[in-house]
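Structure, as structure tokens:
Note that one protein chain of the assembly has been removed; the remaining protein chains are unaltered in position.
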């Protein structure tokens, strides 16, 4: 069932991105998502950007995300979750090297992951890709938790010019990460998956899909590619974990809500 | 819901009474009852005569009790409960004096009560009334737990001749019990209640009624007398506790089953 | 303090919680007890033309997500029921709690006879139970199943008791309850009670047998709630008479949902199993808190809310 939360704080991250801070916490692992319902409008999946208090980061791209941007402090929204399977940490975290690769709102779950990873003793590199300087999100937030951040922009207005894969290839070569974590647009995920397969690196990618039931019933969120035959983003994912990883559960439970 | 139990032992208590020992225990307090269902036959209330293992004492008087007598070792019967509110102990049990008055199958819950009362440090007197010697039930069982037993029979074939109330009046006078507990036919309960009221003694009587739903819904078990206006034997009782008693709960919970 | 008083036609109820028929409604003492516990009105157990013992045990069981029962309409017959109701009416009048009688019968003509007999006890209203799922073929098809039979019973009862308002009690197992409601209102129903239990069967796999002696029975409690809410919403959109919304209401929040679906008052039955007779007053208290916390002042503020599009910006209790 959905539970009502109230917006207690709104942070403007850039011209089309806001973080909504809510008035309660949620038991959630990085990579899990919630369904957000605005009665009379719609319901959509959003990554958990922070668990205590529950925080969502919303990029305004269409009707629903704009409706979320229109909320004021004190307004209500309804949450179902946390849902799905989040990211997992490798066994024996202290000293492990993690590379997090983010595009678009992908910074939201990865920033939550970075905090937990640093707490668990890992060293974290973050590659953030964006079109232009103003769309680079949360880079200070990553630095604040102690991660090294590598920015790329397509127009070169911040960091290195080019796609995020350029930075990824270099960090892979220079720092030899133990695992790669990714969240962002599907073309970015596909490019990342290709790099990881080539390099023989274990990887965990948060996949995007149109979600309807969010319960593993309706089939709407099936990811139709040959690596993920019959794979449902809402209950099998959203995080796709490459078999190669011998991972320990970070406790991301299958929640019924 | 009903749960199946298997009969593992059958004790013949007298020519029309058997105790059925079942293959599991039940969380129950003395005075609580269970609904016993024999599929295709009927379902009736029976006092819990023992909790571990669950034991029932059945007097064969009609179709259902005879069907229970027809069971063999290894046969199944179905139990719902424990139900209702059982007997309560007064505060500070050690040294308290309890008088238990039993008629017919009333010995069953009272014998369970006597065991618990002696364990809690009380001194227990038991008055058992019956028509004739062969119908006096469980008197050794009471003695075994350390109670003093007073038997009356209407024909004088055992103990004192007369009704159980004769013994009750004398024990009340001689031993000044702190509380009286009773279970038996309604006329006995009525006589007992009159004695207690006259003597100003707190009392707890397990009332009998025709039970149907056993859930406090259908009204079938309402006890129609002026002391117990609108009182339901299945959920308010079966034990009626006189207001005078400042009692401590012996933990008889309202169980939903 | 929100005002929980509730106008049900000409009846003024101090709370919208109505004891549902068949629960504790078998004696004047039990009806009074329900009223003292907090019910704004109380409904007696359904009575028919002749005394009926009802079905053998088991007659009811909690199956985990609700209760199923097949009591079998045990009742003392209309003549004796009238005496019981007269007694109850007097006792309830002192508490300001209206008494609703409930009747059933096997034929249209018998419904009229029972109604006439019961009317002598002057109940505040008569509920016409055309929807009991437990009587079966002995009485032919349930009257609540078709518009024609439902209307025929309504008209026959209304003809003989023109001065007492009648509520017609509908069944959930129909394809379009809105149409049945329209038919009974056209035939003279002053109110609708919705819903009766949903026919079901609970099987004990170990026994390989249905648990109820009657094999089938009526489902009530939590499992019935969304079915009842949908029925009430359909009826509220089809007709313009008060509805006693009944089915699965166990908390004040459930009661609020029922009123949001369009109910004027809220029937409560199975909650008495889960929470005791005190359930009635507890539901009233919780409804009061629900309204107060959200700034609603009367029941009218929430009545039918779920039938209309949402307000542009929703007030919320938050999560604190």
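Side notes on the structure shown:
We call the chains A, B and C, going by the order they appear; numbering starts again at 1 in every chain.
We take it that a contact is a pair of C-beta atoms (placed from the backbone, for glycine too) under 8 Å apart; a residue touches a chain by one contact, two chains touch by 3 or more.
A quick note: this is a predicted structure, and the numbers were derived from the prediction, not measured.
Considering the intact complex, the chain excluded from display touches A, B, C.
Note that of C:173, C:193 or C:246, the residue touching the chain absent from this view is C:173. Only one of C:72, C:199 or C:242 touches the absent chain when the whole complex is considered: C:199. Set against the missing chain, the residues C:78, C:132 or C:233 yield one that touches it, C:233. The missing chain lies against subunit B, touching residues 3-6, 22-24, 39-40, 72, 75-76.
Interface residues of subunit C facing the missing partner chain: 63-66, 68, 141-142, 144-146, 171-176, 198-203, 205-210, 215-216, 219, 222-223, 226-227, 229-230, 233, 253, 256-257, 260-261, 290, 294, 302, 305-306, 310-311, 314, 316-317.
Take subunit A: the residues that touch the chain left off the picture are 1-2, 4, 35, 37, 39-40, 42-44, 76, 78, 80, 211-220, 222, 224, 229-230, 232, 235, 254, 256-257.
Heads up, the rule we're going with is that only the chains that are shown with their structure count from here on.
Chains that touch both subunit B and subunit C: there are none. Of all chains, the one whose mean C-alpha position sits at the greatest distance from that of subunit B is A. The most centrally placed chain, judged by C-alpha centroids, is C. Rounded to a whole number, the gap between the C-alpha centres of subunit B and subunit C is 37 angstrom. Between the Cα centres of subunit A and subunit B there is a gap of 64 Å.
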